[in-house]
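The complex is shown incomplete by one protein chain, all other protein chains being positioned as in the whole.
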Amino acid sequence: MKELAGSSGLVLNEPLLFERGKRGRFGMSMPRRDVEYFPVDEELAGSGPDFPDLGEVEVVRHYTRLSTWNFGVDTGMYPLGSCTMKYNPKINEKLAALPGFAGAHPFLPTELSQGVLKMMFDLERFLAEITGMDAVSLQPAAGAQGELTGMLIFHAYHRSRGRCRSKIIVPDTAHGTNPASAALCGLTPVKVCSNERGVLSVEAVASAMDEDTAGIMVTNPNTLGFFEENIRGIAEVVHDRGGLVYADGANMNAVLGIVKMGAIGIDVLHLNLHKTFSTPHGGGGPGAGPLCVGESLAPFLPVPRVVMDSGLFRLSSDFPLSIGQLHAFYGNVGIMIRAYCYILSLGSELKKVSQLAVLNANYVKEKLKGILHLAYDRACMHECVFSDKLQAPLNVSTLDMVKRLIDYGFHPPTIYFPLVVQGAIMIEPTESECKEELDLFVEAFGEIVKEAEKSPELLHNAPLRSKVRRLDETGAARNPRLTCAGVIERGKDTA
Amino acid sequence: MRYLPHTEEDIADMLQVVGASHLEELFSSIPEDCRFRGDLKLAGPVTEWELNDMMAALAHNMAVAPEYKIFLGAGSYRHHIPATVSYLLGRSEFSTSYTPYQPEISQGTLQAIFEYQTLVSLLLGMDVANASLYDGASALAEALLMGARVTGRKKVALSSLIHPHYRIVVCTYLEPAGFEIIQIPYGLDGTTDLSGLREIEGLAAVAIQSPNFFGCMEDLSGAASCAHDAGALLVASFTEPLAFGLYKSPGVLGADICCGEGQSFGIPQSYGGPGLGMFACLKRYMRSMPGRLVGRTEDRDGKPGFVLTLATREQHIRREKATSNICTNSGLCAVTSAMYMASLGGGGLRELARLNYDKSEYLKGELRKAGFGIPFSAAGFNEFVVELPSGSEAVYRRLQDQKLVAGLPLGAFYSEMANRYLLCVTEIMSRQDMDELVSQLRAACNSLAGN
Partner (left out) sequence: MRNCYGYCQGNCIHRTSIGKGIKMKEISQLVIPEDVRYTRDHEWARVEGEIVRMGVTDYAQEQLGDIVFVEVPQMGRRYAKGEECGALESVKAVAEVYMPLGGQIAGINSTLEGSPGLVNSSPYTDGWIAEVKPSEISDMEGLMTHNEYIEMLKGSRQ
């Protein structure tokens, strides 16, 4: 096969921050002292934390070396299903760091913050146009907070109609944040199962939906990579019984310009700017999870909201039915700027993004079919789900195969999710990957499957080329070591 | 479009493999009545040049230093960010990776977060810290929910000197779940009045912010003994972690959970977000914590390494019974703050904190000398309240015209606080800037009084 990206270059070791440094070093330029010392209340004063003192070069080396142990989208293909690890445009980083944005204080007077307010106002309108929803709040700091906001709106809506409801329908393919967010609002999740086509049936939802059920949370396209084709019928059943339909927009990357959620019966929808709209995941965050709603639910959106009168943008909290506020200020503005730049850069070409994301997923699905067992043999949207069924008799699991993928220079797909597929391997290539890269990925999987037959122990031991090998997670959980306390103590003893 | 690598030839080849005749056919599983057949009405596509211009124009419509002198704090602080920090966090291996679920190829993020957890524990005087929450406000809400889990009670008491936005966020999070929230009043010296606290029964947690919203240091040990006597936890909140370079940490003073906003440590203000929810607690409550945790372990060859651990608390395993619904957090901001703390070191942190304090004391003194009221006597850090003569809105606006933002008007948050302003001074402000503020304030007051 063609030479793969995975190699074994020089990996440098790097100790803990606390094993470096020496008293008296400085890694930062201190401002000149131009005022005198004032007395400090002795009773309140402390000695300050015992941080190590490092020089600037030490700090730079430390973090540069650490960074080389990481794999990012810029390093290689990152086909993590339902996470949409697409390319993060560099220009967006540069523009979000403009001093006018990065240096802006959230309590600046209205007249002095028109630039950011206009950006937020426009971004809300863009997202409304893309989703077909009527009103948008950019405030939620992440998808899960968007879900929570949505559930708070469900709660407030039912309360405003005189009766709180106690249950919520959550399909078996849902992300764990769905039931966790609903539970925060006192809603008990009721599970419904997807059918043999990997989607929800109207009947299944109808049998679970009653007058005490607040509504349904549905991810569309779902985590199996299928469009919930019965969504209109489902929405009708839920609406008929007084409920609301929530859509988890984690997989919106499949349907930009293809489906408008507002037109298919969705009442509330959250987006993940860090998935669909290209903002970097940052090794865990920060992201942003804007919430989009239909007109009748707009009064419940969080405050403050951006409004415009006579050409002046301002923040307004004058919405008496609002559920309140979820963020210390107005949400992750730095992330909004990046998404705004992304949308402007693509404009109506966003539809092409979805077309190519779906093309890539179907291409990988066709090419890998036969090498791996395909859980549902039908056309997919942005991601496809395989399993380890063919390799299980060889005593090789999903985990073994994806760990070996690391040695070949690819980030593993999402595994063991969704729960409805045993040993699931969930692949989302995104539109960012070119055909050659996809071919290489498929080829790597082909090699791994051959290895599974010839030398399964190689897979059990994988990865072999990474900084560390498989780690003892049982030991980590039985005896949690969550800080460098031991190292610090040792340092003191020898000092 | 440069982000989309497909040539027409690629598309044709791939469609053939897939068995579709054109791109539209890929969506045939979507029922026709769900399809959108129009064109999205969006601005763009724009070129990189055009985008640069558009964004520069927006950014230009913002008031920022050094053109403006902005004496605003109140939960968002302008501190110097060393070039190294911005440079290092721009390493795309940190920024373009996902949550470190695959530890073998995420050791960079994992070690950086592990070190962050240690730095935060040391800073706050607590045993363990998590890998971050969204911001200081949601961290406080999560802390109170945790207090309820630990004690099995649903009543919490909140100091009225906690950041007003944080208190709204707490209500938003807690009210639908049936919590009772009690506000604790504040006293004449600008700190929370704890005298009535002992009469409240069945409390899960008491939350106090220190330095508080008026910039004053609170009696956390007094609050701790009240809370503990009632079988409740003390939750210490903060918006300015730099204060712990000068003052005793909340852990030393008896807090059970300590949480707040870490933006001060190397994170740009960005109109309020993204921030960094720092969250730490005593070891005995570790299993009730929200958020991710990184732990140290060994690999198969006995080499030290790091993994996400105690994950059974989290939503992806426990679903509706999880300790929180959080998934995406503020990982990169946490790493940024660790870079900042590493650059500052213990010595630097103490020196910088002292400088913030001294500058703020200087300005306080100059304002007093100029005849302005400083209503609260309690010790402060880098923020304090000043009282201007009545009709102060006009003074404030006049200064704004001179590119001076004279703090935050408090009347919007506390009705009894008309004409009072919350001023903040960090190391960024020079003596000259402060003298300028005092003289402009005096001039504006005099000229308006003269009219």
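For reference, chains read A and B in written order, and residue numbers begin at 1 within each chain.
Everything that follows uses one rule, which is that a contact is a pair of C-beta atoms (placed from the backbone, for glycine too) under 8 Å apart; a residue touches a chain by one contact, two chains touch by 3 or more.
Only a predicted model underlies this, so the values are computations on that prediction, with no experimental measurement involved.
Per the touch definition above, the residue from B:Gln16, B:Gln183, B:Thr312 or B:Ser377 contacting the chain not shown is B:Thr312. Contact with the omitted chain, checked across B:Ser76, B:Gln102 or B:Thr191, is made by B:Gln102. Only one residue in the set A:Leu315, A:Ala392 or A:Leu458 touches the chain that does not appear here, and it is A:Ala392. Looking at A:Pro52, A:Gly115, A:Gly176 or A:Pro221, the residue that reaches the missing chain in the full complex is A:Gly176. As for the chain not pictured, it touches subunit A at residues 80, 83, 176, 388, 392, 395-400, 414-419, 422-423, 470, 473-474, 477-478. Counting the whole complex, the residues of subunit B in touch with the unshown chain are 99, 101-103, 287, 308, 311-312, 316-319, 321.
Here, only the chains that are shown with their structure count from here on.
For the pair subunit A and subunit B, the distance between C-alpha centroids works out to 20 Å.
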